[in-house]
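A single protein chain has been removed from this complex, and every other one stays in its place.
The block that comes next holds chain A.
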Amino acid sequence: MRVALFITCLADQFYAEAGVAAVRLLRALGVEVDFPEGQTCCGQPAFNAGHWEEARALARRTLRVFQEAEYVVLPSGSCASMLRNHYPELLPGSREALAFSERVYELSQFLVRVLGVERLGEGLKGVRVAYHHGCHALRELGVREEPLTLLTNAGAEVLPWEAAEECCGFGGLFSVKLPEVSLAMADRKLSTLPAAQVLTSTDAGCLLHLSGRMAKSGVNLRVAPLATLLWEAYAG
């Protein structure tokens, strides 16, 4: 099986190790991995802010870059949803966009639903994890159990978290258009954080926002993308 990895611009720049982890993990599971080099951003920030013309240009380019791919796998629920759910809206009448959307998966979703892998190893034995459900992964892609199953089966203790499914306040441009509200949301979310050793999520944007906020308020907690933890689960 062959997948094309779409690392997404935020992970490329800020969580490069998540990409490395994803490649190692997929290869270890016997999957061939491509990284189509022309890739940049899926266009979501523009789309969400209403700039559809800009978003459309980027959607077309993503379609071109990933034309050949059998599966497109992303370590980001939000971008995966952009490709899966919003490309067909953005390019109405495009068969290509429609067919493409069905080949797109967030990493944990791909592992569980396509590869049928629920157990990666026991590399997270005893690690106390707080899992933040990225909103688009959760509500647009329906990725709820997959990350939890993979983490728990690797020995991690996924801690109950009152606000686990609450939006962190990132929201792309939202975080700079309405910075005060965005920060208040992060603070509310973090005020309920359980005593974890690591905070994780599928989305680089959420993690960037939350970790920045924690650093600013002097909280010292490891923040790692889900892909990184899944590789640790496998590699021990």
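Here, contacts are C-beta pairs under 8 Å (C-beta built on N, C-alpha and C of every residue); 3 or more make two chains touch, one makes a residue touch a chain; residues count from 1.
Keep in mind that, in the parts below, contacts and distances are computed from a predicted model.
Chemist: According to its UniProt record, what is the protein name of the omitted chain, chosen from "LLM class flavin-dependent oxidoreductase", "Cytochrome c oxidase subunit 1", "Lactate utilization protein B" or "Tryptophan synthase beta chain"?
Modeler: Options "LLM class flavin-dependent oxidoreductase", "Cytochrome c oxidase subunit 1", "Lactate utilization protein B" or "Tryptophan synthase beta chain" narrow down to "Lactate utilization protein B" for the missing chain.
Chemist: Tell me which residue among A:1, A:99 or A:181 touches the hidden chain in the full complex.
Modeler: Result: among the candidates, A:181 touches the missing chain.
Chemist: Which listed residue, A:87, A:170 or A:231, touches the chain dropped from view?
Modeler: Final answer for the missing-chain contact: A:170.
Chemist: Would you write out the residues of chain A that touch the absent chain, in ascending order?
Modeler: Chain A touches the missing chain through residues 7, 9, 11-20, 23, 35, 37-41, 43, 45-52, 54, 57-58, 61, 135-136, 138-140, 166-167, 169-186, 188, 208-209, 212-213, 215-216.
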